[in-house]
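Just one protein chain is left out here, and the rest sit where they should.
The block that comes next holds chain A.
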Amino acid sequence: MTATPPAPLDLSTLTVGQELARTRHEISRDTLVRYAGASGDFNPIHYNDAVAAEAGLPGVIAHGMLTMGTAITGLLDALGDPSLVRGYTTRFTNPIPVPATGSVTLEAVATVGAIDEAAGTARVDIVAEVDGTKVLGRARATLALPATGAQAGQGEA
């Protein structure tokens, strides 16, 4: 087994409405702890039920940025080369309560929303839901479309 990543998706063949990824992600308290450490976001509403309740929340909630970062990973896998993502934006519409034990399931679907051949970009719309409730609003990634005839792997000294 090698560490070679999958071949990048050929962006020139994209069509509007095409589904690029449909993934499910389990989010547990363990996930929140790992994200807190990785991101440096140690707001106690993401690990302490008492503090979360004082803040008027139903309990510990997932970091919005964890949700944003996780919801795009199905698309990253489908692209093969994550560096094709040049923009990513979202609104945080609903918090995700995370139980003390067990997990919740984040479902993410990435679909081609628009293609701008002149600019060399494509917009991918990401729908992220937990139990049928949308947790991100207007989540959109911008992809760089390789220029026609561009060769991967050029630039070796």
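Basically, contacts are C-beta pairs under 8 Å (C-beta built on N, C-alpha and C of every residue); 3 or more make two chains touch, one makes a residue touch a chain; residues count from 1.
Operating definition for what follows: contacts and distances are computed from a predicted model.
The listed choices are "Cytochrome c oxidase, cbb3-type, subunit II", "NADH:ubiquinone oxidoreductase 24 kD subunit", "(2Fe-2S)-binding protein" or "MaoC family dehydratase"; the UniProt protein name belonging to the chain that is not shown reads "MaoC family dehydratase".
Interface residues of chain A facing the missing partner chain: 3-5, 25, 31, 34-35, 37-41, 54-55, 64-66, 68-70, 72-73, 76-77, 80-83, 85-92, 141, 152-155.
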